[in-house]
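Every protein chain but one is kept in place in this view of the complex.
Our next item is chain A:
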Amino acid sequence: MKRGLAVSAALAMLATAACSSNSGSTSEDGGSGDTAKTIHLALGQDVDTLLPMDSSVGDNIGVLDVVFDGLVRYDAKTGKPYNYVAQSIQTKDNLVWTIKIKDGLTFSNGEPVDAASFARSWNYSAYGPNAMANNYYFKRIKGYDAMQGETDDDGNVTVKPKAKSLSGLKVIDPQTLQVTLTAPFAGFSIMLGYTGFYPAAKACIADIKACTKKPIGNGPFVIDNWNQGTELTASKRKDYKLSETPNYDKIDWKEYAGSSSWPDFQAGDLDLGAPPPEQWQQANSDPDLSSRKVTKETADLTYLGFPLYKKGPWDSIDFRKAISMAIDRQKVINAVIPGQSVPATSWVAPNIPGGKAGTCQWCTFNPTAAKAALAKAGGWPAGQTLNIYLGKDDTSEAYFKAIGDQITLNLGIKYKLIPSEDFFAERSARKFDGAFRNNWFPDYPLNENFLAEVYASGDPKNGNTNFGYYDAAFEKAIKAGDDAPDIDTAITKYAQAEQVLAKDFPTIPLDYSNSVTFYSDRVDNVAINPFSGATELRLLKYVG
């Protein structure tokens, strides 16, 4: 009897679900040409915040790109910045910057977008105890250190932060913000388009928790609802005053774990998609699917590092050259991640201002020269194995296995992969006694970020943390770039620092990953940002 009840109750529920679904979806769904033009996108389920100060992964940056406007935005083709919310950004000495903000702009809640709104957001990020993901972006601004506490080796707080705001930020008048840096930096204005530099409304800081879920933006779209873990919806703002706004009215992000959205894209439920590795070949050989595909090389660099802080073969440049020339990068890519990467021949991505392909002269495959270089370095100690350290990740394990196979094949050096969950901690603690995987994705589109952030330390004795690299000429070139009178000169100076790297050869560039996007027949004008690898949502066109 009870069983019967349960079954009939379940059936009744099924029936109601079916009925309500039929009546509910006709007005909402944009897929079948309704009045509201809706695009349907996938979002990673691991996105857990939409607070600009705390957003640093590709997915939430992508959402916030249509919810917020930065002081500058980046050109979709060249990656070069141009003023957007900023009327002008001026400096005489690269140290004190005056930012004029356009008049009359508002947040979606009506608050004005003014100098104070930027200062508010930056101070919140820079305050150490808030533990925001974008905290470190503000270290160049004066007063940053006073906002960080100090801790001893056991992690106990010894000194509490002395200030709650950056002394280098000054609101001159409602539309003018003056920023003083700790040292001259010619590239400061380029950083200002990044998510971490978006403004914050008063109401957002007053209730951070609510703002994490439903940010108050100044961009063309406003978040309607975020049912975290399942769905995020946004609609176009009617009172948006600036020019860059797309032709559709709504965006519907459905959340997925990993890259599992592909069948939904194939079934036509999503407008943009990328196949998981195991479906890669099939998707690319399908003529219909591949006719709607865009590929673009991004600035995401994978490279091999060495413990230069240790004695042994590592500090011999000929040994590093040998390893580099022994790797057939294209072959490795074709075998493990076909079409998803291009061989790297530089330390700075070629599509970033200041980047140029071919700066690395020993990055081309040449097994004969590799053997000669190894002989010059004194050979590899007989019977020893080359350890290759990396994080735990299936794809990169397969990739580095192929790299190791190349080294064994062309130099006769046996290798061992050591994947570890603890990779980052071990790298910072300098515990490696072999080659190790590194990856760099720039924080802003400027060659300086590939160089200073990764290799500079100002510490001639120990070198930088990860590799133990130091070269006075490198540090000098970076400094010259920071002090340069204008950004073009700065870029040239920074490029000289890359030349120093090319001479010292501390690390081996391996590849730059490609961003590949397939799109549905409902959308057009699909452009990929060369810097982030994300689809430019503001340029995307809904064609029905």
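Heads up, the rule we're going with is that a residue touches a chain if its C-beta (ideal position, glycine included) is under 8 Å from a C-beta of that chain, and two chains touch if they have at least 3 such contacts; residues count from 1.
FYI, contacts and distances are computed from a predicted model.
As stated in its UniProt record, the chain not included in the shown complex is "Peptide ABC transporter", which appears among "3-oxoacyl-ACP reductase", "Na+-translocating ferredoxin:NAD+ oxidoreductase RNF, RnfE subunit", "Putative D,D-dipeptide transport system permease protein DdpC" or "Peptide ABC transporter". Residue A:136 is the one among A:136, A:280 or A:309 that touches the chain not shown. Across A:102, A:170, A:254 or A:541, the single residue that touches the chain missing here is A:254.
The residue from A:75, A:93, A:150 or A:521 that touches the chain not shown here is A:150. The omitted chain makes contact with just one of the residues A:110, A:174 or A:229: A:229. For chain A, the residues touching the absent chain in the complete assembly are 3, 6-7, 10, 13-14, 17-18, 21-22, 24-26, 28-29, 31-32, 45-46, 48-49, 128-131, 133, 135-136, 148-157, 209, 212, 227-231, 254-257, 260-264, 266-269, 279, 421-422, 424-426, 428, 438-441, 453, 465-466.
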